[in-house]
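A single protein chain has been omitted; all remaining protein chains appear in their positions.
Each chain gets a letter, A, B and C, in the order it is written, and its residues are counted from 1.
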Amino acid sequence: SKYEYVKLFEQNITLLPNTWLVVRVDGHSFHRFTSEHDFAKPNDIRSLQLMNYAAQRCMQEMQDIVLAYGQSDEFSFVFRRSTNLYKRREAKITSTLCSLFTSNFIFHWKRFFADLELKYPPSFDARAVCYPTDQNLRDYMSWRQADCHINNLYNTAFWSLVQDTSNPRTEREAQAILKDTDSAAKNELLFTQYGINYNKLPEIFRKGSTLFRRLSEVAASTRDGTSEVKRTKNLVVVEHGDIIGDKFWQENPQILSI
Amino acid sequence: SKYEYVKLFEQNITLLPNTWLVVRVDGHSFHRFTSEHDFAKPNDIRSLQLMNYAAQRCMQEMQDIVLAYGQSDEFSFVFRRSTNLYKRREAKITSTLCSLFTSNFIFHWKRFFADLELKYPPSFDARAVCYPTDQNLRDYMSWRQADCHINNLYNTAFWSLVQDTSNPRTEREAQAILKDTDSAAKNELLFTQYGINYNKLPEIFRKGSTLFRRLSEVAASTRDGTSEVKRTKNLVVVEHGDIIGDKFWQENPQILSI
Amino acid sequence: SKYEYVKLFEQNITLLPNTWLVVRVDGHSFHRFTSEHDFAKPNDIRSLQLMNYAAQRCMQEMQDIVLAYGQSDEFSFVFRRSTNLYKRREAKITSTLCSLFTSNFIFHWKRFFADLELKYPPSFDARAVCYPTDQNLRDYMSWRQADCHINNLYNTAFWSLVQDTSNPRTEREAQAILKDTDSAAKNELLFTQYGINYNKLPEIFRKGSTLFRRLSEVAASTRDGTSEVKRTKNLVVVEHGDIIGDKFWQENPQILSI
Partner (left out) sequence: SKYEYVKLFEQNITLLPNTWLVVRVDGHSFHRFTSEHDFAKPNDIRSLQLMNYAAQRCMQEMQDIVLAYGQSDEFSFVFRRSTNLYKRREAKITSTLCSLFTSNFIFHWKRFFADLELKYPPSFDARAVCYPTDQNLRDYMSWRQADCHINNLYNTAFWSLVQDTSNPRTEREAQAILKDTDSAAKNELLFTQYGINYNKLPEIFRKGSTLFRRLSEVAASTRDGTSEVKRTKNLVVVEHGDIIGDKFWQENPQILSI
């Protein structure tokens, strides 16, 4: 029709070929969302597991995602450098993945929050970033995991002070106490005042969650169903270890070599 | 941390100031989604109403949306030209609105599909486009409504042929019959063979749905609750009329004048 | 060849259709260039005329330029909103015009600087900006002309103080004297100390130069060369008047109506 010319106004930004594509999804106003849904503080394990589950579903849907890392209300997805998904169109990739993550988060909510109804529909934002080298990509991952560590240590100390039953502090007081303390001091405070050995807290809280594909043996039944056999499948696995050091990357060379 | 430099790789594309921003959201693989959920063909009224409801919620959340138009599995949202939402950052606007629409679509699913469970989580893509003039914007809206008309007339004829109980055609046959027919021929076929007066079909099918804000009188109770008063509120209303001609725009001058 | 894939890495940014395209060219390090070539201060008429001449040549080469405005070491070129030059590819338009302007500036140098050899090759930068409305475009033009006025008034006062033969000031002193003075004070200083009526200075210094096309009668000879006739031609004319007020635009409605 004579109106079709308006389609030419679309910009169609594409992402530089042969770079790692990272899409980071982050909960929109999750300060409010977590508070209205009474999430445990500083970490609600149900929420982290739901996030992981939703991310896993995204990876099953989009085979070009080779790695994902989640913490707090965010998840980063890494597409292999050679991906040609949607011809690398920025808006298509970003919006579709953001929508898919949102959708799975809500769809599977009740699986992790059996007793808690969603009060209102949560949403997420997303952005795509290109990283030219493996080192840049690893630095990106390190950035997010370091952020997880810093925030979690702070939040653990903060909520310990505020939820201290014998000597509860206001949020303002807790903030003042922690202001200008370094990591050591926060560890110390947690240990001496609350008997918490920070390094013994669950890794999922301290290190976040890393999802990637690994060839794994799975049990399968033969076609006639009479006996069990082992098959290898490229499964998405979830870990909570360190991804800043070299070890993780050496043990999983398939991630960067794709 | 020493990793923070990676944030500098973000591009932060912004949308040209003083232009109408249109974000179009479109169902991802809704051919499959509608078929797996047995949507009525060619139009499932529940689906259209759910889409409208979700769009309305988006407009309530984002006050800078002045107009929205929906048909089939898509919705277009128009932000006022002067909007400074997220400093007009393309990815933030597109991803947030796409996510919010997705979220509301699922969250309110059961309100419109009382008897039908969602089988899997649906998703949407989204894109932002800038239109410099009112005329360009109106041509955009006309483009979508003309598309609605053309597709709906075709689909109505197509499914009439396929679902014809006395003489059912295969999809391939129906396609062949309709190939190269013009609008008049399709109208004729519908009327003579199926007694369908196309122009009498519900406007929501033929024209789609237009959402906009209008100062409306609403009943409210006084503070002490003893008596009723009228208040004017800027409500989001839904219409299904023509938006290609001038009439709609003349009757609602507030839309473009914001 | 197998290397051709590298062409796909080109981004091909395009400029939004139906907007005024402005390309502003600005002398690279002209502080140094004007000083090494002993330009008259604050304005060297030869330089301004060379700039205008080069700009005129650009307009003759690129018919889609409807307007140009120059002052100091810069020139802004306005392409009609409907231009499809290089399919509105940003880099092609910007680089080609920048190069063409540079080229003409050097090529015609001796026409205006008959006695002065170029000491080294000058260069320019350029950028493209889109303006959606006539008002935005006029505000852009006003911005540049206001900038011309402010700088020129300041520079005139500044160099009067520094070049004052009876009481020469250092550049630092002149700067200190002018710091925090408003327009009125600078006018006053020029008049009382140097007998300069600022408003009587040549318009080309105070208002810059505006180039645009106007249907003009030109003398032409008939084919057989025996007699003279008048023809109308769309000539590029140069003016130095105000372009902030409405008058210029009302007298030249052809500029914005193209």
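Everything that follows uses one rule, which is that a contact is a pair of C-beta atoms (placed from the backbone, for glycine too) under 8 Å apart; a residue touches a chain by one contact, two chains touch by 3 or more.
No experiment lies behind these values; they were computed from the predicted model shown.
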Touched by the hidden chain, restricted to displayed chains: A, B, C
Selected from C:D73, C:E90 or C:E239 as touching the chain missing from the view: C:E90
Residue in contact with the excluded chain [from C:T34, C:Q71 or C:N136]: C:N136
Which of C:N18, C:Q71 or C:N104 contacts the chain that the document leaves out: C:N104
Candidates C:F124, C:F158 or C:F205 - the one touching the absent chain: C:F124
Hidden partner interface residues of subunit C, rising order: 1, 3-7, 9-11, 13, 28, 57, 90-92, 94-96, 98-100, 102-104, 106-108, 118, 120-131, 136, 139-140, 142-143, 146-147, 150
Absent chain, residues of subunit A that touch it: 16-19, 81, 130, 132-133, 136
Absent chain, residues of subunit B that touch it: 8-9, 11, 14, 16-18
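Keep in mind that, in the parts below, only the chains that are shown with their structure count from here on.
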Rounded Å distance between subunit A and subunit B, as computed from the means of their C-alpha atoms: 32
Subunit A: positions in contact with at least two other chains: 9, 11
